[in-house]
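A short write-up of the structure that comes next.
Heads up, one of the protein chains got dropped from this complex, but the rest are sitting where they should.
Moving on to subunit A:
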Amino acid sequence: MSETDHSPRTSTLDTVAVASGDPERDQPWADLGLKVDEYARIREILGRRPTSSELAMYSVMWSEHCSYKSSKVHLKQFSEIPQETPVGKMLAGIGENAGVIDIGQGYAVTFKVESHNHPSYVEPYQGAATGVGGIVRDILAMGARPVAVMDPLRFGPLDAPDTHRVLPGIVAGVGGYGNMLGLPNIGGEAVFDETYLGNPLVNALCVGVLRHEDLHLAKASGVGNQVILYGARTGGDGIGGVSVLASETFDADGPAKRPSVQVGDPFMEKLLIECTLEIFAAGLVAGIQDLGGAGLSCATSELASAGDGGMHVELDRVPLRDSTLAPEEILMSESQERMMAVVEPGDVDAFMAICAKWDVEAVVVGEVTDTGRLHIDWHGQRVVDVPPRSVAHDGPTYQRPFARPSWQDALQADGADSLARPTTGDELRDTLLRLVASPNLCDKAWITDQYDRYVRGNTVLSQPHDSGMVRVDDETNLGVSVATDCNGRFAKLDPYAGAQLALAESYRNVATGGARPLAISDCLNFGSPEDPDVMWQFAEACRGLKDACVELGIPVTGGNVSLYNQTGETAILPTPVVAVLGVIDDVTRRTPTGFVAEAERVFLLGETRDELSGSEWAHVVHSHLGGLPPTVDLAAERALAELLADASRDSVVTSAHDLSDGGLAQALAESTFRHGIGVSVSVADVAGGDAFVALFSESVARALVTVADDDADRLVELAHRHGVPLTPIGRTGGEVISVEGSFEVGVAEAKTAWSATLPAALG
C-alpha cells in the first residue's frame, strides 16, 4: 500500500472469491458501527463472510441514519393515515425520495425536510451547505424543479461562545449554498435553547413543482438499460460520514471516529439541476436517484431493489477526484452533487449530449440485469455479490425499550402558575419589551438577510411573514405555501401534545397566509434511542403526529429522523419539526402578516386561556420549564384554518398573524413593526380581562386579523359560520402600541429593542 502510482490495489483486493476462500478473516465490523448480531446476519444472508466492499455497504446502509432501525417500528403508523390530501390521492408516498401531492391544474408538489445536525456541529459552513444540497437533490430526483428552500435551525444560548462559532457558519453555509442554486429561502426558524449547545439542529426543507406526467421514481427497470453516474467526481470526502457521524454522540473523549464532513460545490449542483431538468424534459430517464448519505452503496442497492432486481456495476469506471481511492471507499463516499440515472440504451447518446452542454461529467457505470443480484466489479474482479434488497431494505429493526421517564410527572406538576406575574401597566410594558428582544422572539433579519428570498421572481410571502408562499403558475396565479414549526419546550412537557402543537402551529401559519393545508413532512430530532426516556418521547411524538394527521385529514408525505442528538447524558429538547404544505388558488389574494392601513378594526380569533407553562414568558423571565403545554384543540385549528382560507379567498381581511410564541403581545408588536402602524387595543374581553394572560398566554388555535370597517360584518359572519370565537379588540393607527387602562409603548421603541438583539450579539 506504499505505492503512489495509480494502479489499482489488486494485491489487497478482497474479492468474493477471496472471501469464500478465507472465511474466518477478522473484519472491522465493530469499527464500522455494526453490532455483533448484525454482522452475523450479514454472514447468514451471504452464506459467507462479506467482502470488505460488502461490509462497507451494509455498514452504511444499516446505520441508524439510513435504515431507521430504531425508529421504523414507530414510523410505520404514518402509512396508516389515509394517503389522500383534501385535493386528492397522493401521487407518491412515503418510501420515495420525497412524497408527491396533487395541487390541481395538472401540477404536483413534492417537499421534504431533512436534518444535517451532526456535520453542522463539526463543520458549520459545509455541514449546513451540504444539508441544503442533499434535500434539493432529493426533490430533483422526483422529477420536480426545486422552487424554494427553508431552514429550521436550533442553537445553544445566544450568549454562549460556541453559538458564536456555530451560528454564523451555519447561516453562511445555508446562504452560500442555497443562494448559488438560485432558490429563494422563504422562511424557517431560529430557536435558542441551552440543550442545543453542542448539538445544533440544521434541518433543511425544499419544495419542488412538477407536472403530473413528469413524476420520476427511483427504480432500475428494463433489463439492459444503462446505469449512468453523472455530476461531480467521487472523492474521499464524507467517507463513513453516515454511519459514524450520524450515529455517534459527541462525547468528550475525542474525535477518533469523526471523519471529514462532505464539502459542497453549489455551482456544480446548479448545473446538475438544470441538466437534470433538461434530461427529464427530453424524456430520457427510466429511473433516477440522487446520491446522498451512503453514496453509491445507497443508490445502487435502492435502484436495483426497486426495479427488476438486478444490476451490474463496474466500479472502476466511476470518475474519481482522488485516484488512490479503494473500492470500499468509493462505495461509501458521500461526495456531493452526484446523481444516478437509468437510461434506455438508445437514449444514452442524447443523455450524454445534454450533460456535455451543461459541462456535467457523465459515465455509464453499469446496466440493469435480471439476476436478482447487485454485482459490483473492480477491474474485472467481483467485489460485491448481494441481494440488493438485503442492503437497502432488510436492515435490522430494533424494538428499543421505552418508558415514560421517572421525572415526567414531577415536570408536569411544576406548572407556571406559581411564578410571579407582572401586574401593573409598567410591569406589563417592561415584559413586552423584554420578550420582543429575547433571542427566540427577536427580529431574525440578521439571519434571513443572508438568504436570497427573491430569486425566480415568484416569492409572494417570505420571512417575516408567518409562512412562505411562492407562485407556481404565472397565468393562473396558483401557489403553494409552507411553514415549519416546533416548540421543543412543549414537546419536553408532553411529547404527544408537543408534536401535535408543532403540527398545529405550522398548519395555522399556512392558513394565516390564506392557503389550505394539504400535507406534512417532518424532521424528528431526538436524543439517543438507547435511552428509554428519549425513546418514549419519540414514540409519543410519532403517535401524536399520526393521530393529529388523521383528525385533520392530511397525510405525512415523508420525512427524516435524526437521533443521537445529545452531548453526554444531556439530550436535546425533543424537537419534532413539522412542515405543512398548503395550496392557494390565487396568490394575489394572499393575506400578509402585519398591519397595512390605519384605522382598521382588529379582531382576535380563538379562545384565550390561562396557559403560560412552557411559554416564552416563563422561559425568558423565570428560566422555568414545567407544567403542561397549552391544550391541543385540532377541531378549533381546523375551523380557524378554514375561516382564514375563506377570508383570503373572499378578500375579507387585510392582514393576519398567528398567535404562538409570546402570545398576543408578540403578535401585536410584530404586526405594528411591518409598516410602522400602531394599534390601540382593549383586552377587557379577553381571558376574563386579565391583561397578563390576555397578552402573554400561548393558547393555540388563535389569530389576529384586521379588516376595513366595511368588511367587519363579513368577518363576523365567517367566524359564526365556522364556529370560531371572535373578539373585537381595537383599531390600528398611530405610533404606539396602546393597551387600554394598562400601558403604551412606542412602535419605534419596541421595534428598536426587537431588531437590536442579533446584531448586538453577532456583529
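Heads up, the rule we're going with is that a contact is a pair of C-beta atoms (placed from the backbone, for glycine too) under 8 Å apart; a residue touches a chain by one contact, two chains touch by 3 or more; residues count from 1.
Everything below uses one rule, namely that contacts and distances are computed from a predicted model.
Student: Leaving aside the chains on screen, match the unshown one to its UniProt name from "Hydrogenase maturation factor", "Dihydrolipoyl dehydrogenase", "Phosphoribosylformylglycinamidine synthase subunit PurQ" or "Lipopolysaccharide export system ATP-binding protein LptB".
Tutor: This omitted chain is identified in its UniProt record as "Phosphoribosylformylglycinamidine synthase subunit PurQ".
Student: If I consider the whole complex, including the chain that's not displayed, which of A:His118, A:Lys270 or A:Arg702 touches that chain?
Tutor: A:Lys270
Student: Taking the full complex into account, find the residue in A:Glu24, A:Asp37, A:Glu213 or A:Asp359 that is in contact with the omitted chain.
Tutor: Going through A:Glu24, A:Asp37, A:Glu213 or A:Asp359 one by one, A:Asp359 is the residue touching the chain not shown.
Student: In the whole complex, not just what's shown, which of A:Arg49, A:Arg471 or A:Arg638 touches the removed chain?
Tutor: A:Arg471
Student: Kindly state which of the options A:Gly182, A:Gly222, A:Pro405 or A:Pro532 is in contact with the chain not pictured.
Tutor: If we include the chain that is not displayed, A:Gly182 is the one touching it.
Student: Hey, which of A:Gln262, A:Asn458, A:Thr591 or A:Ser742 is the one touching the hidden chain?
Tutor: In the full complex, the listed residue that touches the missing chain is A:Asn458.
Student: If the hidden chain were put back, which residues of subunit A would touch it?
Tutor: Output for subunit A: 172, 175-176, 179-182, 265-268, 270-271, 357-359, 448-460, 471, 474, 587-588.
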